[in-house]
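Here the complex is missing one protein chain, while the rest keep their positions.
Here is chain A:
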Amino acid sequence: MTSLLADLGLGFSIALTFDNLLLCLLGCLIGTLIGVLPGIGPIATISILLPFTFGIPPVGSMIMLAGIYYGAQYGGSTTAILVRMPGEAGSIVTIIDGNAMARAGRAGAALALAALSSFVAGCVATIVIGTFAEPLGQVALYLAPEDYFALIVLGLVFAIVLAGGSLLKAILAVLFGIVLATVGTDMETGAQRLTFGLPSLLEGLNISILAMGIFGIGEILHNVQKADDRPIVQSTIGRLWPSRDEIRRSAGPAARGTVIGSLLGVLPGSGTLLAPFASYVMEKKLARDPSRFGRGAPEGVAGPEAANNAASQTCFIPLLSLGLPPNAVMALMLGALTIQGIVPGPQVFTKNPDLFWGMVASMWIGNAMLLVINLPLIGIWVSLLKVPYRLLFPAIILFCCIGLYSVNRLPEDIYFMAAFGVVGLVLSKLGFEAAPLLLGFVLGDPLESNFRRTLILGDGDWWKFVSSPIAVALLLGALVMVLVMLFPKVRKGREDILVEE
């Protein structure tokens, strides 16, 4: 304990220097900005800014780049809540209840809850990194492809659970998402799948194209059809701040979301994306009245936002403790460190304690800065909702197009976004929900690669899928959830099912 305090003391002494505070603030500001702007995300921003950080000392550059990453998670929820547009992939779930709250005149409360639960989660995750970085890093190494496969199967079942309407439609939406994920070039053979000979599809579909098309543009098409020109929020906007009841309801979900996010964030690949979905499903299952979800339940905002932010910080653990980046943004961070002559790995704690603890301390400071940046902005954001829709929607489309085009400079990306807007409209007319589709898309790629890897490492043995206790537990969990959904009466006989298995 005393050594932790001493280490944190060292960290704060580094993070609180004038230069590093400035870099932290700059990172958080850029992060918030790109989080709010749809299309352009942390990967593109950090790749572009990376060369400019070479002149800054390693600690400072990591503090700034990290600020961009978790700042983007803060900003991403803003557009999700206000205009049903996920600013970042991590804020897809926030749309469901966050936007419903905004429509009910509680946009300010939703934004405040998102910021507050992100702040709480960020603070806790900082302590988690400082305390458990080494053991949690080992967890990421210990899990085998069959464990990840089982985890992803469970995630896909979550996708079905979180859908509100027909079960069959939810399953179809997930499957459609998985099919969309297979578009592109086969990893092993280089064969082209569902590319229809289009070169721009060789790398597969981009999550931001899909999310902006189906959610953002689809929603706009839907609204424009109604041919009325009233602002999104017809009722009075009401109090900006959450009521005591809303805060009370959000405390538990934020705490649980923080735990889920901290754990899933460590896992390579889809952990950070899975965390908010897992938190949402958990809150819906725990709620006394699940029917409130999807209609503006504050729990559905606080939980996923906390999970999302906690995961975006704990995903630094495998990078710093093992030198193995769990996602593309962390891989860029690895590049940034290597270019500075630092080899991330188990030695980082002993060889570069200033870097490790300086970053940990800066994360706490950054979260406080983000709260200070975001809370005063809420009033401005909410007033946007009073803008007549005929003025608002062209602006949203314009920002989408600029954001998307700036990433790859490919006009095709804009066409695809427009096409998926039509798909989104058709799907919503037919009663399909977009969130399960997007989760299917996000998990489709790791589902396939871990499925193939399990079989290859197991030399074609199908029993390999149930060869580890973790995989068995996760698959059984998925099975039970499916059975509970299919036969609501089975709920009471859950123990019997487990025995039979």
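Operating definition for what follows: contacts are C-beta pairs under 8 Å (C-beta built on N, C-alpha and C of every residue); 3 or more make two chains touch, one makes a residue touch a chain; residues count from 1.
As a working rule, contacts and distances are computed from a predicted model.
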{"item": "Omitted chain (choose from \"Multihaem cytochrome\", \"Sn-glycerol-3-phosphate import ATP-binding protein UgpC\", \"Sarcosine oxidase subunit alpha family protein\" or \"Tripartite-type tricarboxylate transporter receptor subunit TctC\") - UniProt protein name", "value": "\"Tripartite-type tricarboxylate transporter receptor subunit TctC\""}
{"item": "Option touching the unshown chain, where A:L22, A:L194, A:L286 or A:A473 are the choices", "value": "A:L22"}
{"item": "Residue among A:A144, A:I217 or A:I396 touching the omitted chain", "value": "A:A144"}
{"item": "Contacting the left-out chain in the complete assembly, out of A:G252, A:P290, A:P346 or A:G477", "value": "A:P346"}
{"item": "On chain A, residues whose C-beta touches the chain left out of the figure", "value": "19, 22-23, 26, 30, 40, 44-45, 47-56, 60, 64, 140-145, 184-191, 199, 202-203, 268, 322-325, 328, 330-335, 338-339, 341, 343-347, 402, 406, 409, 449, 452-453, 456-457, 459"}
